[in-house]
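Take a look at chain A:
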Amino acid sequence: MSELLIRNACVIDPLRGVNAETMDIAIRDGRIVEDVSGAAEVIDVHGALTLPGGIDSHTHICGTKVNFGRYMSPEDMRAGRTPRRGPMHSTSGYSVPTTYGNSYRYSAMGYTTLLEGAMAPLEARHTHEEFTYTPLQDTMANTLFDGNWGIMEAIRDGDTKRVAAIIAWTLTAVKGFGVKLTNPGGTEAWQWGKNVSCIRDPVPYFEVTPSEIIRSVVEANELLGLPHSVHLHCNNLGTPGNYTCTLGSLGLIPDLNKKRQTLYATHVQFHAYGGSGWKDFCSKSEPIARFVNMRPQIVIDMGQVMFGRTTTMTADGPMEFNLYRLHHDKWSNHDVELETGSGIIPVIYRRKNLVNSIMWAIGLELALLTKSPWQCLLTTDNPNGAPFVRYPEIVALLMSKKYRDAEFATVHPDTGGRVPLPAIERELDWYEIAVMTRAGQAKALGIQDLGKGHLGPGAEADIAVYPIRVDEVDPSVDYQKVIEAFGRTEYTIKRGRVVSRRGECLVDGSNATFWVRPKVSDAYDMGKDPDFIEKFDRYYTVRMRNYPVQKEYLNRNRCIETEAGI
Partner candidate 1 sequence: MIVKDVVCPFCGCLCDDIEVEVEENRVVAVANACELGTKKLMGEKRMKNPILRDGGTWKDITYDEAIQYTADMLLSAERPLLYGWSGTHGEAQCVGVHMAELVRGVIDNTSSVCHGPSILAIQEVGHPGCTLGVVKNRADLVIYWGANPIDAHPRHLSRYTRYAEGFFLENAFRDRKVIVVDVRRTETANIADEFVQIKPGGDYAVLSALRAIVRGKTEMIPRTVAGVTREQLVRVVDLCKGAKFGAVYFGLGLTMTGGKYKNIRNAIELVSELSRHTKFTISAMRGHYNVYGSNEVNTWMTGYPFGIDFSRGIAFYNPGETTAVDILARKECDAALIVGSDPAAHFPRRCLEHLADIPVVQLDPYPNATTAFCNVQIPVAVTGIDAVGTAYRMDGVPIRTRRVLSTGYPSDEEVLIRMYALMQGAKA
Partner candidate 2 sequence: MTFLMITGRTVNQGVTVENKTSAAYAAETSTCFMHEFDMLELGLADNDAVRVTGPCGEVVMRAVASPEVGMGTIFVPYGPYANHIIAAGTHSTGMPDFKSHEVALEPTDEEPKTVHELMEDLGGLAYDR
């Protein structure tokens, strides 16, 4: 038995409605408890801001395309190197760090749970291998279904239960957590070098539209009772005028779930563009935020862009090709048979570039114009908008009008006429930031009941103690202190152990992987479905028996079973 007592913590715990109350936190064997014995180890944090461990609900950290981002970018690897030190292994990389680099740097910022945003089922084993080497965070993977042949055929046949059955079989086989649609239909069209322009375009051959894919997969997701909602990367990312497509996609979604949203729309900054081309490109954050404000069934994340160098990587292959034709830098693409694809290019977001300046403003606007912080979560779509190490700056920008104005003075001079940002006075408070960086994520992912994202008794003891006192620091003025505090915790505690102290990781760690197994009836077990088996054998290049990810790949195996309605 191990016991720990954290004294004099200034706790913000939004899932329990706790707002800056000073209290002690008792921990036994990795979980939060009512109290501990006198033998417990004591850490006095002297009123420092104490939050549940950070959760990133959309980041690219592990798997085929992430690793290819490293593989093709020695210049990025050189841009962030640390040697082996104590229990810390050496790390490389700035925008796409090595797995240890991701894990240590996230841990130093107080993050204890990460969701890999896009895992191709066929290559899932790779994602899980890298999870094993991301030791200081629990992990889970969104699984890509955007170009899945079996699902598109079932949709064409109007058989939503079969859609659900294929999702259930696949999630179980690949040890996936949630359902991800990236440019639905577009990734299949891209395997012919084509794309779909928006939700009404039919996918070549399969003759289903993105809107049909989105609607039936959302319905199937709820049939399966999955903890997370469908996680959507809308069609038409990154193009001027795409906000109408985004609104059309969000408009497809009924309110089907009482506990959480019915759709999680990711990196919406990239989908909130007005204009008919690059010349009249402008922000459409207002209509998007207005739409979200009226619909509790939708949660979005920012996809904030920060100026500087980064690497873009997404399953959205055609979008990356378009980006390549703009930037003329190196371009990688990787289509995955019967399922999905991906693309990668390096980019530099520049203040002197008008489009980049507008993109920077849009992300902040979405966060500031969305009334409820539970509906707009803080992300950069790491590393697409910026590497996650820039999160503290984003927190500070959201908390300080003064900081925003100071930054705004340095961007492209024409930005003011294209974005509403300068007129927005709102400054988020500590509580709202806590929602946007952990509590909101836990709720949106449906993992609060597993003890994530809060500090109530029974919760996993994942805790971040930041070296800042909320009663002494005015974030709207002292934004530099906010950046420093969120950049490096005093203590990061994972499963009841101090894993990181002032930026130094103290233990080797061992992650847990959360995955979902929906329990379906025999009639909907695709493992026994003759048509499914036959097509698998004929068109995949891996045998069906060799496809499932074995339990050996799960370090700490956290299977979530759901009662499916099929």
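Basically, a contact is a pair of C-beta atoms (placed from the backbone, for glycine too) under 8 Å apart; a residue touches a chain by one contact, two chains touch by 3 or more; residues count from 1.
Behind the choice of candidates: all candidates are chains of the complex that A comes from, given by their letters.
Computed from a prediction, not measured in an experiment: that's the story for all the values here.
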| item | value |
| --- | --- |
| Touch-positive candidate for chain A in this complex, from 1 or 2 | 1 |
| Chain A - residues contacting candidate 1, complex | 62, 64, 67-68, 70-74, 77, 81-84, 89-93, 97-101, 122-123, 125-126, 129-130, 133, 191-193, 205, 321, 324-325, 330-338, 341, 344-345, 538-543, 545-546, 550, 552 |
